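In what follows, a single structure is set out as structure tokens and then discussed.
The other protein chains are all here in position, but one chain of the complex has been omitted.
All chains are identified by letter, namely A, B and C, in their written order; residue positions are counted from 1 within each chain.
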Amino acid sequence: MTADRRRSPLGGFATAFARLDTGSGGRLRIAERPYPRQLDVRAEPTARAAAEAAVGMALPSTPNRINRSGDRTALWLGPDEWLVVGGGGDVPAVPESAGWGLVDVSAQRTAVVLSGTAVELLAYGCALDLDRMGPDWCAQTTLARAGVILWDSATDEICVLVRASFAAYLAAWLLDAATELIG
Amino acid sequence: MSQPFRHGDGDRIDRTRPLTFRFGDRVLTGFGGDTLASALLANGVHEVGRSVDLGRPRGIVAAGVEEPSALVQIEAPFPEPMLTATTVELYDGLVAQPLAGRGLLSSEPDPARYDAVWAHCEVLVVGAGPAGLAAATDAARPGQRVMLVDERPPGPGEATPAGVRRLSRTTVVGYYDDNFLVAIERRTDHLGPAAPPNAARQRVWRIRAGRVVLATGAHERSIPFPDNDRPGIMLAGAALTYLRCYGVLVGRRALVYTTNDSAYPVADALRSAGAEVVVADTRLGSRGVPPAGNPPAADLTGARITEVFGEQRVICVRVGDRRLDVDVVLVSGGFNPVLHLYSQAGGRLRYDEDLGALLPDGCRQRVDVVGTAAGEGLPRCGPPPLPEPSAADSRTFVDLARDVTIADVRRATSAGLRSVEHIKRYTTAGTAHDQGKTSGLLTSAAVAAALGSSAAEVGVTTARPPYVPVAFATLAGRDRGDLFDPIRITPMHGWHVAHGATFENVGQWKRAWYYPREGEDMAAAVARECRAARTGVAMMDVSTLGKIDVQGPDAAEFLDRLYTNLMSTLSVGTVRYGVMCGVDGMVLDDGTAARLGPERYLVTTTTGNAALVLDWMEEWLQTEWPRLRVWCTSVTEQWATVALVGPAARGVLARVAPDLAVDTASFPFMRWRDTTVAGLPARVFRISFSGELAYEINVASWNGHALWEELVAAGAADGIVPYGTEAMHVLRAEKGYPIVGQDTDGTVTPDDLGLGWAIRKSDKDFVGRRSLSRPDTARPDRKQLVGLLPEDPARHLVEGAHIVERAPLGPPPVPYLGHVTSSYFSVALDRTFALALVASGRQRIGTRLFATLDGELIPVEVTGPVLYDPKGARRDG
Amino acid sequence: MLNTLAEPSRPDRLWRSVEPRRRYQVVIVGGGGHGLATAYYLARNHGITDVALLERGWLAGGNMARNTTIIRSNYLWEASAGIYEHSLKLWEGLEETLGYPILFSQRGVLNLAHSPQEVRDSMRRVQANRLAGVDAQWLEPADVAEVCPIVNVSPQVRYPVLGATFQPRAGIAKHDYVAWGFARAASDLGVDIVENCEVTGFDVRAGRVTGVRTTRGDIAAETVALSAAGHTSVLADMVGLRLPLQSHPLQALVSELLQPVHPTVVMSNAVHVYVSQAHKGELVMGAGIDAYNSYSQRGAIHIIERQLAAAVELFPVFARAHVLRTWAGIVDVSPDASPIVGLTGIDGLLVNCGWGTGGFKATPGVGWCYAHTIANGEPHPLNAPFTLDRFTSGALIDEHGAAAVAH
Partner (left out) sequence: MMLITCPWCGPRIEIEFHYGGEAGVAYPENPAELSHEEWGRYLFVRANPKGEFFERWCHSAGCRRWFDLRRDTVTHETGSIG
């Protein structure tokens, strides 16, 4: 493997994000966290344990909640679907007739982290009641006119997972929404 | 003297902040906190415009959003049509014009920003009057979010209850399902030219509330009498508002004309401010007992205004046998609780005889109405009295905004109209900017009188959003320009831009259309790109194709049920073209399915249908076949895909994929291989949408740009050419490959497209199969996809041209056989050609038909759809 | 060709709203534009005046009072062009026919194309229209700007205008006056117009509909003709007739009165805008259809917001115009976006429905053909293709492409 020649969907936005940081006096920060490992995991109830063993962590049972384990987080996407974000190593192989499945979707979406007045910024285009999400939440929803996965990635930080083809649109939309902050 | 009618300190104005503005050709002054109306009145200006139909002078009637008549056009800082002077906050440099009923739109682009935000609360209180404040205070408690929304600017010294979020200059305009309310906040209008350019001028609040409290107050209404529209005739409550809030004495010789006690404090206040006031009470023998204080008695009882003198301004009125010289007439015909939002919410209204007004009568949504909006403390004076029928009825207005008189109403009823809805449409009453806020019940009363029925029976017309007019741009918000709709791009987009590609919109995607070189037009560029693909090597970004990972023990069975051909018979490592039908048997989408493993497939869809096909799969899995153990996952953006096409493609691939045996025997057509391309982990498909030797190379999308550049470099020796969607369309059309959405329109079956071979022979069902045997879908003379060769090989048929059997055309309607779906110039064939859907097309191969274009007839020969390399000899290079 | 601002005349005589008799030759259920036109042509073309027109509320108070009054005939398929063009020809003489000012204004309709595929579809429709005898032409962006200078034809917008089809004979009319004109004329010819009379059931004897039950008593009839648009399913259910219809809200809005700015009618399916400026000066604009079934005459605000975003992109001059009022009609949509007009398989019961968003422009044309069907017991050649049977045979008349939402 030659040198890393990857390009992240929002590589071109770094300076604009930095300008927002200074312009808003640090009140609001937007940054891309590129190349997050993402595994889409599907499992029937009976095969749940096997899937968890394969990805090496427990998958949340409660809708719109996450489990954290070391550098990985498992997001609830549906009654039989999860997204395991972070970690590394080989993608686990799925045995035949296992009753669970897995797809490497690491390049499908990129991660944008919002910190500071993230909730206020999201309120411009997200209909969720973000003040009432409780701890360790995640949600699939729409932000502006793009489908996203939002999750509580750290204290005072919300991570937005957006499909690569929509990322530039969403970044431009977020920066425009923040116009009043940068003056 | 400037502002001769200022009197005392209004509690809303700031006398230390003088402001200069222009109205019409007059330069005037006012104070911070003034509305345009209060500033005009302070300067003794009552007449502000002319009425829409009759052109009569019109003045200021009210002090708020209910204003029916004082319409102005704002000229600066930016033109805005038809605002009420009573709601325009004064600022330095305001320029307004009187308005004669019709607004003028500016041809200048609106420079303002607009935005929208979502908000959530447990309790939303609408209206910050006494009742609203009390409700908000009462609701405020830890953990409970209370929003208090008020249309006025924050008044000096107005306290917001602790724990309450207050929005001022914010008007709730709509009340929708599930306690969803929409409010408009006017954020910078009052700053005029000083408004910061980066701030949104107006903001749409989308509020979801657990419970709503409507403290929306009541609107005073007038009393119909001849010439009751003259400037200087206004609502009594408004006069008090102007005095108390804005320090404006609306006149010095006032007649207070009332049906109820609420006007007595008004008379009292104006008298103490030095005005001469005569009180005329319509009630016979009433001494008028006002709510509090030492009441002045009515000077005239059982009184009726029978005549008004003065055109631009009332100067004198006749009450009974008395003539009174006045400069204002202050009218109170009772009050209408403001229940527009309640009604929008689905609330029922009942007519209350005592109030002569509608009251809330129950609503399915969680909403309470409090204060005067619920009728509390309103005078129980019944509806205002109507004058006896007379010639003056044609000057006695019920709706000033639309110039509707009692005579108009009677005309409607005598024409046979009975429903208030018909009468509204006949007279246009209630349809103006104010939507009949002050006039609605007067109109109903007039209708009732004309029909000899009651206002209760007549009712009122339905209140619809918005409660007050809202600018188009405000509701448009930030979905403008490039943000109007997402622009979806591929990982190689930057390269295409840098290399001068022109783009076409394909759904939300921007796709490279062609790459013109210096001095090339579209035709030349496309010809060059096609030539490269047919004779050398060319490459295309096909990353936009939809990709779906289908896995699970029943994946094969699942795909067999959705595709017209069998996918279960694919062996691992191979790829198959497939067609999907809707339940109606019409072609839904096409693409390829690659078997990645015994229980895993990767299927592709057309660019436009990626989401539709995934939804389609999920719908069948979840709602019809829950027992199938299959999972579908979109991987469209996981992979960047480059098509490497042309006789020289193998050599180029060999150069960048050293581990891959590229010879036909080791890597035959319709197979896929995992390997390394340019050092990047890749999956290569040997499939072709051009008939040439071709590979589709997939890498993780973040490596797409690197792969593209490596291929450009590796192909340089062979003069590799990047090509766009137009060349792709030409190449596939030369081979007769249809494009779903261009050669199909939702009425085309697989057989119509000549894809009968892709329909399984086994009788195993697939979605849509039953529809293919319906009488009409089984007809032999259906429109079928064929090729067309214009007899003049230089003649290009327009896509959409229609096909007829014979020339010349008869008179319309002329029967036609079909239409041209695709039409191009082919470099390979050195001529033009087209694809068309033609009735019984396959039987007409070899015959001569005509393509019509705007009446002209172009002779064409019908051929099979495959015009280039029909034997498929070029597939392996 | 700026629209005039002439105040329409207000006639001093309209229709007689009467007590229903107990028996009629024909009962038409639904006093909207279609029902009124049908009653009128029954009397005028076929001499059948023993007709009752039953309206459950106030006359023409449904979609007739709620539509955006666009009149055009440039539909894709021969069958559609046939009936809509017949209708347009009738519109052209309707003021004289009815002796009533309906403010019919042939200011032309532009259907914009925003993508290469829309250009293909537009060309196809223009060619089909010309063969069908419908006036239609293709305009390049520059020509679009000539016809309607306020349209933004800049290539710099998200979905640029790539051209448009133009039907010069198309236009608008004043919906209420159309209804009242038909009502007065029908009433004069002896048709009984009955308002506030809701049909609550049907009398069926030996598989034949012999009358209706109403909130104003039972009424016998030799023929019962449904003409109830969005409420057709509700009525059909009463006789166990299941129709391929779904009822949806279709929203519209109106601005304040403005000085003339918009000389024609512009429709854009891609961005769901269709707008004209009425005679009095207000902008009348149609929005998209709400996706779900509904009988509530209101829609969701996001549809309006989306439509106005598109409108302001397309017409920057509209930025500071104001929305005064929004509302919704209830449209009955058929699977192929084409109407169903004719026999039902139940003797004595006829149906006219499924017009979706196309009902207003068809008013005189369908009235003419439906009256013929009622009078002769078999369809007029122009409505013959619009049978229920096509949903069995599969011979649909798919107008989704040409119609989409913006009729």
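One rule holds for everything that comes next: contacts are C-beta pairs under 8 Å (C-beta built on N, C-alpha and C of every residue); 3 or more make two chains touch, one makes a residue touch a chain.
Owing to the predicted nature of the structure, the values given are computational and were not obtained by experimental measurement.
Q: Taking the complete complex into account, which shown chains does the hidden chain touch?
A: Counting the whole assembly, the omitted chain is in touch with A, B, C.
Q: Pick from B:R770, B:R806 or B:R848: which residue touches the chain that isn't shown?
A: Looking across B:R770, B:R806 or B:R848, the contact with the absent chain belongs to B:R770.
Q: Hey, which of C:V273, C:A300 or C:L349 is the one touching the hidden chain?
A: Only one listed residue reaches the unshown chain, and that is C:A300.
Q: Which is it among A:G26, A:P45 or A:G78 that touches the chain not included here?
A: Once the missing chain is taken into account, the touching residue is A:G78.
Q: Spell out the interface residues on subunit A facing the chain that's missing from view.
A: On the subunit A side, contact with the omitted chain comes from 63-64, 77-79, 81, 127-128, 139-142, 147.
Q: Please identify, in ascending order, the residues of subunit B that touch the omitted chain?
A: Against the left-out chain, subunit B lists 176-178, 180, 206, 208, 346, 364, 583-584, 615, 618-619, 622-624, 763, 765, 769-771, 774-775.
Q: In the whole complex, what residues of subunit C lie against the chain that is missing from view?
A: Per the touch rule, subunit C residues meeting the hidden chain are 231, 233-234, 237, 242-247, 291-296, 300-302, 332, 335, 391-394.
We adopt the following convention: only the chains that are shown with their structure count from here on.
Q: Starting from the Cα centroid of subunit C, hunt down the chain whose centroid lies farthest away.
A: Here the answer is chain A, farthest from subunit C.
Q: Top contact pair of chains, counted by C-beta pairs?
A: The chain pair with the largest number of C-beta contacts is B-C.
Q: Can you work out the whole-Å distance between the CA centroids of subunit A and subunit C?
A: Those two chain centres are 48 Å apart.
Q: Any idea how many Å lie between the Cα centroids of subunit B and subunit C?
A: Here the centre of subunit C sits 22 Å away from the centre of subunit B.
Q: Once you find the CA centre of subunit A and the CA centre of subunit B, what distance in Å lies between them?
A: Between these chains, centre-to-centre, one finds 30 Å.
Q: Listing for subunit B: what residues touch at least two other chains?
A: 116, 206, 479, 482, 485, 487
Q: For subunit C, write out the residues touching at least two other chains, lowest number first.
A: Within subunit C, no residue touches at least two other chains.
Q: What part of subunit A is in contact with subunit B in the complex they form?
A: 1-2, 5-9, 12, 34-35, 40, 42, 44, 80-81, 94, 96-97, 99, 101, 103-109, 123-129, 131-132, 144-146, 163-166, 168-170, 172-173, 176-177, 179-180, 182-183
Q: Write out the stretch or stretches of subunit C touching subunit B in their complex.
A: 5, 7, 10-17, 57-59, 61, 65, 78, 81-82, 114-117, 119-128, 130-133, 157-159, 176, 195, 255-259, 261, 280-281, 298, 300-301, 304-306, 308-313, 316-327, 390, 392-396, 398, 400-401
Q: Touching residues of subunit B toward subunit C in the complex: what are they?
A: Within the complex, subunit B touches subunit C at residues 52-53, 78-82, 101-107, 109-110, 116, 174, 176-177, 180, 182, 204, 206, 344, 408, 411-412, 414-419, 421-422, 425-428, 431-433, 435, 464-466, 469-473, 475-477, 479-482, 484-485, 487, 504-506, 584-585, 741-742, 745-747, 771, 774-777, 798-802, 804, 809, 811-816, 819, 821, 852-855.
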